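Here the complex is missing a single protein chain, while all its other protein chains stay put.
Coming up: chain A.
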Amino acid sequence: MLRLPRLACLCACLISLTVVLHPVAGRAQSTSDTPLQDVLQSVQAQVASPSRGTVPDVLSALLERDAPGTVEFLRAWQDRGVIERPEDGLFFFANETGGMAELTDIDSGEIVAQVSTRDVNQIRPNAGVRREINAALVQFELMNPDPARRIAALESATRSPDPEQIPALELALASETDARIAARMERLLDLLNARFTTDTATRVDAIDGLRGDISTEARRVLNQLLQTRSDFAQTLPEDANIARIRIPGEDMDLHAAYAVLSDADLFPPRPGRNAIRDVLRANVVNGSVGGVPVHQLNTDDNRVAAYRALQDAGTVPPLVTQADMEAAVAQYVFFDAYLEPDAAVTDAARDALDSTRTRIGAFQALSLSLDALSLASIFFLAAIGLAITFGVMRVINMAHGEFIMMGAYTGYVVQTMIPDYTVSLVVALPLAFGVTFAAGVAMERLVIRHLYTRPLETLLATFGISIALQQLAKNIFGTQARPLTAPDWLAGSLALNDLVSISTLRVGIFFMALMFLVLLLFILNRTRLGLEVRAVTQNPGMAASMGINPDRINMLTFGLGSGIAGVAGVAIGMYAQVTSEMGANYIVQSFMTVVVGGVGSVFGTLAGAGLIGALQKGIEWFNPTNTLAAQTYMVLFIILFIQFRPKGIVALKGRAAGD
């Protein structure tokens, strides 16, 4: 352990604190009813007007007594929540509301009085004092016997790093028995040392401890150490920690380099186009400038000629040419220097950062794949109903998106009636299936049945239904988005580390998609209904002569597809927002998913969703700010893809292909 000697010397500095902070067994307990107030009264003046010098006295007095509620008092003291009653000098916790303060007894926690804030002295420790108190608090918490409290203290210290925490941490680390907490303490100590310590060896040592650490905090500390500033000098300074040298014209714009020099008043500024115009405007004499008539000054060449004439007359600053700039810039070196003067530290930090690069790349790829998978499962959920109605029955149902919307609104309505989110979800899923199943069956009976021979007109008729349903939803629920809240156990997120995390809801949607896939494959391939569906879609006449009722089968199949869309709607509603237009947002993509995957195959739809999801995330990765561009290129890709594989990824062959 390299740190032990340092620890010992720091111990000495904090000796007064440590003595009182160690929870010593068998300490004499106060017999008084108001132990804390008694202690505070013994150091009354120091508490009422604290300064950095007097705080340790108060702390030692407080901790020697170890009265119950000490930590709470320290926290309130630091947060300016303590007041002094001027009549008797007693201290109270105060809860201020609109000029009135509610006084709470420090020991009993009972409300004792309501007074005006004017009648009491509020204790306002300054920033230095508060830091002092905070350090004591951290120390106190880090040594708390409860491991959960220690971890909480570590986390809060990580969030607000401060050099004052270093000695407290070192002390706590020395007495820490839990190996996992000790490891976290060491890491925090590394972070603090790398940033705040002055001793090079300690810092390099701490930075080496951060090698391979991919957490955001570690990388932030390392990147901070590697911050640079741009500078220039006549010769390269010896004492600066140079990051890179810039060569004007190659890795630095010549104009920019000259601008740096002219900003430092070393050379006259280069008049730009606007500056030339302004100078000319100021020097118009008898309708001409430098011999050039004003009306001819509408080209850059003539303006420069006029300017040169003025320059020769000596009235204006000279025009800076390319050669002038090159000559000026050649006299200086331009470089980036690290803000951190110590080269050993920056080298170590760069090494440590480089060592994490591969792992970070791998984790980013993993995170991207998870995103793609999640997006794919959403596309799959939206499209799986279509995989049946369009894929198997070849019915173009433009109202499919509205079935998704109906499912989502069903979820919303159930949630307004049943306040418990988990129960309402359990009720909403089958109910959404029922509602959209009924709607699908009704639509099939009333409209689609008559149009089986005219597929293009099915498209138009279902579009009519789609706009009617959308407007109907608008009339009933209004135009603003309705909330469909996920239950708490779906609201969090699973995090592997700082780079890879995924919300639980997305995981839930993924498993739901998976469940539907299995269910659908089971129904289509292993049940009587599935057999009859396949028979009817392949040859309705032959199926009918085998005793299958094609009308009934078509009705049930369409109902099934619509019902699944409704259940998907509940999931999508929790993930996105419930609006009357939510279905329309998915309809084009859903059709593309089915077509790209291969019509007539559930696996095809899966492949299509996977391809589209992966593609969209992949393109987004190149240009993360522009999801619209990603969508544009994805659609273009799909158009091209269909040119080369018109039947999709999973193309049916033989009689099953149907054409």
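Just so we're on the same page, a contact is a pair of C-beta atoms (placed from the backbone, for glycine too) under 8 Å apart; a residue touches a chain by one contact, two chains touch by 3 or more; residues count from 1.
Keep this in mind: contacts and distances are computed from a predicted model.
Enquirer: The hidden chain: which UniProt name fits, "Inner-membrane translocator", "Transglutaminase-like enzyme, putative cysteine protease", "Fe-S cluster assembly ATP-binding protein" or "Urea ABC transporter permease subunit UrtC"?
Expert: "Urea ABC transporter permease subunit UrtC"
Enquirer: Specify the residue from the set A:L460, A:A495 or A:M546 that touches the hidden chain.
Expert: Reading the full complex, the residue touching the unseen chain is A:L460.
Enquirer: May I ask which residue of A:L59, A:L373, A:I509 or A:M592 touches the chain that does not appear here?
Expert: Candidates A:L59, A:L373, A:I509 or A:M592; residue touching the omitted chain: A:M592.
Enquirer: Decide which residue listed in A:A201, A:V284, A:A313 or A:A362 touches the omitted chain of the complex.
Expert: Of all options in A:A201, A:V284, A:A313 or A:A362, contact with the hidden chain holds for A:V284.
Enquirer: At which residues does chain A meet the chain that is not included here?
Expert: Missing-chain contacts on chain A: residues 273, 277, 280-281, 284, 289, 294-295, 297-300, 303, 394, 396, 398, 447, 450-451, 454-457, 459-461, 463-472, 474-475, 584, 588, 591-592, 595, 626, 628-629, 631-632, 635-636, 638-640, 642-644, 646.
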